[in-house]
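For this view, one protein chain was removed and the others were kept in their places.
And then chain A:
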Amino acid sequence: MDLSSPQAVERPLRVAILGSGNISTDLMYKVRREQSLQLIAMAGIDPGSEGLRRAADLGVPTSADGIDGLFDLDDLPELVFDATSARAHLAHAPRLADAQIASVDLTPAAIGPMVIPAVNGDEHRDGMELNLVSCAAQATVPLVAAVGRAARHLRYAETVSTVASASVGPGTRQNIDEFTHKTRKAIETLGGAERGKAIVILNPAEPPPCMRNTLYAEVDGLDEDLLAVEVARMVQRVEAYVPGYRVRGPVIDGRKVTLFNEVEGAGDFLPTYAGNLDIITAAAVRMARQRVAAGAEARV
């Protein structure tokens, strides 16, 4: 499968964006760059929002009627990116499912299977309800999985994610426990750690710092040569959709393995320091692209 040549695809996938906030706006710029995706609409609930204005300026059809606006379209989308809120997505999900529209969920609703493109994206490329977990999970679980593949047993993995205050919205702030719970669950379920722990720190420094993550892992039966290979391979897989994903280390100290990571965003709409937001919009677009590639493969 060659994801780098979308022109091999005959027909682009018809996609729409639900929500008109910063995440949705960033998604819009990313989607428009993809030849394999056709952005047919952006629907929000605030007619005065900057996101809808920017979409209209670019000639993207917009609606301020939320999901109803999408169902009013003559041709329905095949896939919807939902960047609204957990509560809104819980209402959207059954309607999208009934209409056979695939849903890529960027909210914390957590209905569908957890998906981290670099770790289990292939498994879920035809999925109808994809849950992108959390920004911290998108950044750290690939590293957890890489360490796990180089060890006989990944006993414990602890991630420390520091993000710029300005990049953390009220939804996350008022639900930080849920955020850490979900990230921990992904460390265990997708990363393969027997026990996980996720720590999140907000830093208000000016200028805002890029997202930083540290992974501390405890392993048995580590193959150090394999570790270098697995980490490099994983970084390459993430870099394919997040070019600003950088890793330092590993530092090996007995059974403890440490990796340092920085995520610089692409700066499509969100500022480059907000790598935590960029990695989740990039993951969303990645999953839509994989779907097109899968469809093309199936038709051959």
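As a working rule, a contact is a pair of C-beta atoms (placed from the backbone, for glycine too) under 8 Å apart; a residue touches a chain by one contact, two chains touch by 3 or more; residues count from 1.
Simple rule for what comes next: contacts and distances are computed from a predicted model.
Its record in UniProt calls the unshown chain "4-hydroxy-2-oxovalerate aldolase", which is the match among "FeS cluster assembly protein SufD", "4-hydroxy-2-oxovalerate aldolase", "Peptide/nickel transport system substrate-binding protein" or "ABC transporter permease". Across A:47, A:204, A:221 or A:243, the residue that sits in touch with the chain not pictured is A:204. The hidden chain makes contact, of the residues A:49, A:62, A:180 or A:281, with A:180.
Screening A:29, A:216, A:241 or A:269 against the full complex identifies A:216 as the residue touching the chain left out.
For the chain missing from the display, the contacting residue among A:85, A:165, A:189 or A:272 is A:165, taking the whole complex into account.
Mapped onto chain A, the footprint of the missing chain covers residues 156, 158, 160, 162, 165, 170, 173-177, 180-181, 197, 199-206, 209, 212, 214, 216, 218, 224, 248-253, 256, 258, 260.
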